[in-house]
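Provided herewith is a single structure, encoded as structure tokens, for subsequent inquiry.
One chain of protein is taken out of this complex; the other chains stay put.
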Amino acid sequence: MSDMTDDSLRELYQEVILDHSKHPRHFGPLEHATHNAHGYNPLCGDRITVHLVLGADGRIAHIKFEGRGCAISQASASLMTDMLTGRTAAEAEKLMDGFLHLVKGEEGVTGLGDDDLETLQVMAGVSAFPMRVKCATLAWHTMKSALEGGSRSNEPAKTE
Amino acid sequence: MSDMTDDSLRELYQEVILDHSKHPRHFGPLEHATHNAHGYNPLCGDRITVHLVLGADGRIAHIKFEGRGCAISQASASLMTDMLTGRTAAEAEKLMDGFLHLVKGEEGVTGLGDDDLETLQVMAGVSAFPMRVKCATLAWHTMKSALEGGSRSNEPAKTE
Amino acid sequence: MSFIPPIDDFPILAKPVNGKRLAYLDSAASAQKPKAVLDAMTEFATTDYSNVHRGVHHLAARATERYEAARVDVAHFLNAKSSDEIIFTKGGTESLNLVSYAFLSPRISAGDEIVLTKMEHHSNIVPWHFMRERKRAVLKWVDVREDGSVNPPAVAAAITPKTKLVAISHMSNVLGTITPLKEIIQIAHAKGVPVVVDGCQGAVHETVDVQDLDADFYAFTGHKLYGPTGIGVLYGKRAHLKTMRPFQGGGEMIGEVTEDKITYAEPPHRFEAGTPPIIEAVGLAAAIKYLKQFDRAAIKAHELDLYQYARDQVRRLKWVRVIGEAPDKGAILSFETTAMHAHDVATILDGEGVAVRAGHHCAQILMERFNVASTTRASFGLYNTREDVDALIVGLEKARSILV
Partner (left out) sequence: MSFIPPIDDFPILAKPVNGKRLAYLDSAASAQKPKAVLDAMTEFATTDYSNVHRGVHHLAARATERYEAARVDVAHFLNAKSSDEIIFTKGGTESLNLVSYAFLSPRISAGDEIVLTKMEHHSNIVPWHFMRERKRAVLKWVDVREDGSVNPPAVAAAITPKTKLVAISHMSNVLGTITPLKEIIQIAHAKGVPVVVDGCQGAVHETVDVQDLDADFYAFTGHKLYGPTGIGVLYGKRAHLKTMRPFQGGGEMIGEVTEDKITYAEPPHRFEAGTPPIIEAVGLAAAIKYLKQFDRAAIKAHELDLYQYARDQVRRLKWVRVIGEAPDKGAILSFETTAMHAHDVATILDGEGVAVRAGHHCAQILMERFNVASTTRASFGLYNTREDVDALIVGLEKARSILV
């Protein structure tokens, strides 16, 4: 891990992130959800629930999330709901993979459009904080398990 | 532990000890034994059985022992049978304690007659070899448990 | 203060973190190790090392002597009656599991009860959950008061004729609460119930006398006591140990092994299967020796001074809620921050060189009890100073400025 600098801290907690975390988009319950999943980060105790409606056209019509967590996990969840609404499951899958690569600081995030890459970029600061990667990925892992049919209640989504 | 010298080795394996170990006194089974006990040294696998006849006068009339072991344990057992024959249980107890003190190199072996002390002295060399103390004490512990009524077969005499 | 923190004994504290002076406020998770401990381990490994017990050669004798001498040192440290009552384990967690597997499991049946408090660490919870899952035992939870203190009558009320064990920590790793152990043990014993004490924090901050406490079992862990990882201790009353079946099986713990029969060694060896943590035992003895050179009451006063200094300043920050203010408590400060999550706070503190823990601290039941998902925890060791506290406060203000 490279030493943390004020710069990397400011990048991590940049305006967009704090805005998402303080004013999360699509927060709350979702009636008539077709898919739900519960995620849990055993390292810190944070929980999240993701609800979504998968339309007849194969696209994600609505996403909402509930739960409490740190700024990173809340912002990440909020950003995710923004980004994945309107996508097909396959498109969502590709975005999720891109996101996971990005926050782990791995090379070769490919196959994403420039717009998506730019939007995701606000989360890139996490990669300088390996112990926070699980915070950033919790919502996305939970989304994944929702799309895969929802996790059973005694087996929360893994965070990595 | 002080460094081992040739002298202390020669004292350990002195003539009397080797003679006892090669020609153990009172070796073999004993018919009509009133007390028996089985001893086992889990560190090396040596076993010993002690048989004795406690007379109506409260004195140990006969002792015999069986089993295999190192020179130290064989000599110690042989010497013990020599020394304890004819003693009362209380006298034997006192001798055993004196012996245990001696081989552990502890101060203050008291309450023993000069003759007994002199006889025991041949085992004093063991105290320079802490890892061999259990070899020297096996027979005596087994004797003790024989006098106390004999150890049950699944609970061999402890060696320390 | 009469106690001067021996900072120079701890080389790691001199290394800057993120370009800042390190303020290590995470000793409740694990303490840093003085040079004396590391040196003792290296010295032993380069001078006297060998496997123990089974050898007759010089190094085996020396290693065995030093390993067994460490057992005697631990016995003195806890004021045990005999070193035969000291079992070396791999850590505090294994010590508690040993009680669960070797003592409780054969004695407990469906419907029997285990009493424990809501402030227990997972290591003093999960082994009893196993008894619930596997033996259909019932867990009886004793609540703590709002200030985090334990109420002995509440423990008494939880004990029934079906209670087979009381499991309780000497000191909470979240609240800092020090349990009125002696009173609770008397209550339990009056009802014929044995008590296992989780002393993983207690042994570090309190002077332990297992005979005076009359504890049936007392568990602690090496790495929080300024000692190495990979070693822990279980004290058990000889009368209990004698009647217990083995936990793990292997070398050293047997009497005789045949194809269809087996006998076991006497305690403590019965419970030390396989090659024990030999170098670690020497390191633990060195840690105990290191501590002994100080007046432990002075260390405690020093740590509590830091705690109070920190708490008083933190209280002045209106957006901080301190959790755990029992009248009798050790130097652990847990708090919640309004509108800031503990993880974010800890990350920003880290940027200032201040190491704290954030999360549930392996105490999810307690988090539930205080209705928080996680807390930020600053915990103090003998090497901490007011400078560390000052850095904490500066860092908290900075977190506020960045996050809110």
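Going in written order, the chains are labelled A, B and C, and every chain counts its residues from 1.
In this text, contacts are C-beta pairs under 8 Å (C-beta built on N, C-alpha and C of every residue); 3 or more make two chains touch, one makes a residue touch a chain.
Note that the coordinates shown come from a computational prediction; the quantities given were computed from them, not determined experimentally.
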Chains on display which the left-out chain touches in the complete complex: A, B, C
Residue touching the undisplayed chain, where the options are C:C362, C:L382 or C:L403: C:C362
Residue touching the undisplayed chain, where the options are C:P5, C:P194 or C:P228: C:P228
Per the touch definition above, residue among C:R21, C:R54 or C:K162 touching the missing chain: C:R54
Positions on subunit B where the hidden chain makes contact: 3-6, 9-10, 12-13, 18, 43-47, 68-72, 129, 131-132, 135
Interface with the undisplayed chain - residues on subunit C: 11-12, 15, 17-18, 22, 24, 26, 29-30, 32-33, 35, 38, 41-42, 45-47, 49-51, 54-60, 90-94, 96-97, 100, 121-123, 125-127, 129-130, 132-133, 139, 141, 221, 223, 228-231, 246, 248-254, 256-260, 262, 273-280, 343, 346-347, 349-350, 354-359, 361-362, 364-365, 368
Positions on subunit A where the hidden chain makes contact: 1, 3-4, 40, 42-43, 129-132, 154-156, 158
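Definition applied: only the chains that are shown with their structure count from here on.
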Chain-level touch network, classified as line, ring, star, complete or other: line
Between subunit B and subunit A, distance of the C-alpha-averaged centres to the nearest whole Å: 75
Approximate Å spacing (C-alpha centroids) for the pair subunit A, subunit C: 36
Residue list for subunit B, restricted to those that touch at least two other chains: none
Two or more partner chains touched - positions in subunit C: none
